[in-house]
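With one protein chain removed, the remaining protein chains of the complex are shown where they sit.
Showing chain A:
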Amino acid sequence: MASQARGLQNFISDLRNAKSKEEETKRVDKELANIRKQFTPKGGKVAEDGSNPALSSYQRKKYVWKLVYIHVLGYDVDFGHAEVMVLVRSNKYSEKHVGYTALSLLLRGDDPMVNTVLSTIRKDLTTPSTSEKKNSAPPDAGQSLALCSIANIIGLELIQALHSEVQQTLVAKSSTPNVKKKAALCLLRLVRTSPKVVAGREFAPQVAQLLQDRHLGVLTSAMSLLYGLASQIPDDYESLIPYVVHILGMLVLKKACAREYLYYRTPSPWLQIKLLKFLQLYPTSLVQTPKNGNGKETAADNAAHITQLTSIVSKILTETDVSDSINKSNADHAVLFEAVNLIVTWGSSGPDHLRDGAMKLLGKFISVREPNIRYLGLLTMAKLAQLEGSAESIKKHQATVLVSLKDADISVRRRALDLLFVMCDTDNAERIVDELVAHLVLADAAIREEMVLKIAILAEKYATDLRWYVDTILKLISISGDHVSDAIWHRVVQIVTNHPQGDLQAYTAATLLVAASPRRCHETAVRVAAYVLGEFGFLIAERPGMSGEEQFRILHQHWATSEYQTRAILTSTYAKLANLYEECRPLVAPVFARCKNSVDVEIQQRAAEYASMREAFSPEAVEDLLREMPPFEDNKQSALEQRLRDKEGDDSAAVVKAARPSAAQRERAAQSKAAARAVEEVQAQAKADDVGPIEDDPVSPMSDGSPGTNRPKDRTQKVGIPREVIPAMRKAFSNLCTSPSGVLFENAVLQVGVKQEYVGAQGRISVFFGNLSKKPLFHFRAIVEDVEHLKVQKQGTQGLLDEDENGGCTVAVRTQAKLLLLVEVTAPFDDAPAMRVVFETEEGELHEYPLRLPVVATCFMEPVTLEPAAFMQRWKSLEGQDRECQEVVKAPANAPTIDEEYMTRISRIVTEGLKFGRCQGCDPTPWTVSGAATFRTGAKDMNGNNINVGCLVRVEANPQAGAFRVTTRTLHPLCSKAVKNVALVSIKLSSSP
């Protein structure tokens, strides 16, 4: 053929012979230079349109073909457009042909050059025949070329200029099938770029007309167009469902299809798929009558369509078989998978037997050897898994899916991972997550990031015990730390901070400290450890090897190898440690001093600010600054889900799954709601009490958050403890810890009094609730929290102990409700049981006071009198990290100076308050007070004897510094802590006037 020339052949041969990519590029560049030269007229005589008029038709075609060739090889071609336009404008079909092809390939819609040939394209598009020529060109040749080009160029101006012509061409009676099918797809292409060009409702009847075309090529194209349009506004095209079902019925049930459209004996699978895809846009089509504008549709017709559709899908499902021809098998299965997709979109409105059938097929597919079928089986099963009630039947295949997770093919592995993710629920979460973690060790880099993200989401979603979640994330960090994004470890921090219940925070702090202990550990682990220790390190500071100093040492060993971002976190943690533990200050100071010269501005600033904070601000302000972070706002969508969405798009089964909260999550959320309130208030009160009987460390500024500041604002409808009574409450609680009776709480409405007596491991506590207001209180309830270490028997005024919100008793004006608690302690402990008091006033105002009962460890002490030698012997034998607790407390500035009289008060605290036996002989100077006691529990050991814990305490005063040092040594760490805490609080209380 004349349009291909020897020059082009040579060029292609040269490129083929090129030995390297560089050589090829060189040859292409040379050719481009040559063509550029050819396109530039000698003597500068350029035609109006910028082309070189001196070129012959043949040359022009040849060079344009070369450009096309170079373009197709992947090189950028940015010139020669003018010559292409000349070819397009030509009247000769051979030139036009080359021109349009080049136009399609070389130009894109935004190219202004396109506009110069707009009128030519329009003319070609609208005038079917150029039959004045004597040759017999098919009348639609030009039209076809133009349509094809428009579809490939897709420029906005082009669309605006030509969309109505394309539309007319599509529906014109004169258009040949060849033109029609091209016009349909061309229009779809335009609509994809600018949806507005077709008005759905008016256009739907015209599509209906096209759907009745007998030419299967036209039908296929029209169906593509319809699917595209309907996916945009399904409602506009719902009336066409009957047509689509009819065509599908012809193909599937009657196998009516022209021979040339059979593909390996399957009637046009392409068209079948388009039809099924269209039907997937109408998930309710089986139950709802389609909205038909003309009202001709009767219920009977509609029922007929539904029956037909059901039998079509059923036939596809049951009669698809593996055939020896891979092409036939693929085509048939393509249709089958589309049918299954349709069943999935119907969901529970579809017939049960179809759903079961689909499930059975997919179960078979995920274990076949054909990789494509297996891949699609996994993919489709993940979609099916979203349907209600499918979970159980899918779980049966868990083992098969786990096998696919180890497949050699990354695509199959990805799908298996996705399906595992989707089928995961509370029952199998631990097994699936553990399997995934185990597999992560072997997984290759390509899939690791995805696995890490999904494991993190599952662990969070289905953790019944959040400690398991923390452990899982730590495992992820140690196995594949590089893939644990910031979002993942931020989430850990968020969850740990927001769940103060139980020992999660202490557990996390301890676990991370251990994780960060080795010299080599992943930097992400250092980051989480640094943050969590800064926040919750104080909870474990009393454990052996976990003191503040140890925490600093362990974190600081990573300093030199850390990035700036990590160092910035470490800097803040150091500031918090230094604030908490005096012994850390000399360690931290030089680090800050060095960092003031850091090249990183952030670190420089932090170091400088932290270092000078103490001089610049009051101690309260410093403590405010370094206080633990308030709970994070619980965002609806976690950052991890967002990440998943970014990666997989909105429609991915995994994304849908991740967005749905799990039972464990809902339970946690509910717990958090109830507990968060209680816990927060309990905490607030604990802090209000300024006590250490509760697990907090009294001198820790981080735990000493002033109550009320962090309270959520959504409690407007409930009246809690007013802020102003908190200091008094704090004092009352502390007092009651060491005295047999007193007032625990008092405000204008209510007074709570306590009377308590203890014998050995048992105690009897009476609580009185007095109504001080002028109106009765309704639904009055007292809820005492069950704790592990106390056996509690409760008796109270009728209704007082009701759990139901509408229950409770009524407390009339000036009367009391009474609660009697009989307790027996079974194990050492260091906090106080919580009690919530809830009632309603006559105005309907709901009051809720979280209180703590002053039942602390020292209540169960029995004094022991020891000889000085025996005391010292035991004192020494109990030396050691976990048995000893020590704390220094400063007397407030306004306290009287420490003299001997003061010391007798201290001694009274020890003997009467703490119920210890004074060991006089051990105190050579008046400045120490030593005592011994036994903590009695009701628990029995193996021999049937009660288990008791021996406790020793020593208070040493430093009159010059105005400070006391309290040291406790007991057989049980919790006892040491508890005794120390009560002692500290009592001393503080005594020192205030």
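The rule is short, and it goes like this: contacts are C-beta pairs under 8 Å (C-beta built on N, C-alpha and C of every residue); 3 or more make two chains touch, one makes a residue touch a chain; residues count from 1.
As a working rule, contacts and distances are computed from a predicted model.
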Exercise. Under which of the names "Elongator complex protein 5", "Exostosin-1", "AP-1 complex subunit sigma" or "Pre-mRNA-splicing factor 38" is the non-displayed chain listed in UniProt?
Worked result: "AP-1 complex subunit sigma"
Problem set entry | Candidate in contact with the missing chain, chosen from A:T310, A:N372, A:S766 or A:T911 | A:N372
Exercise. Among A:L87, A:V114, A:A151 or A:V955, which one is in touch with the chain left out?
Worked result: A:A151
Exercise. In the complete assembly, which of A:I35, A:V88 or A:L188 touches the absent chain?
Worked result: A:L188
Problem set entry | Hidden-chain contact residue, picked from the options A:N52, A:T101 or A:S285 | A:T101
For this session: In the full complex, which bits of chain A touch the chain not displayed? Write them out.
Result: 1-7, 9, 12, 16, 56-59, 65, 68-69, 72-74, 76, 92-94, 97, 101, 104-105, 108-109, 133, 135-138, 141, 144, 147-148, 151-152, 154, 156, 159-160, 178, 181-182, 185-186, 188-189, 191-197, 216-217, 220-221, 224, 227-229, 231-233, 258, 260-261, 263, 268-271, 273-274, 277, 327, 330-331, 333-334, 337-338, 371-372, 374-376, 408-412, 414, 647-649, 651-652
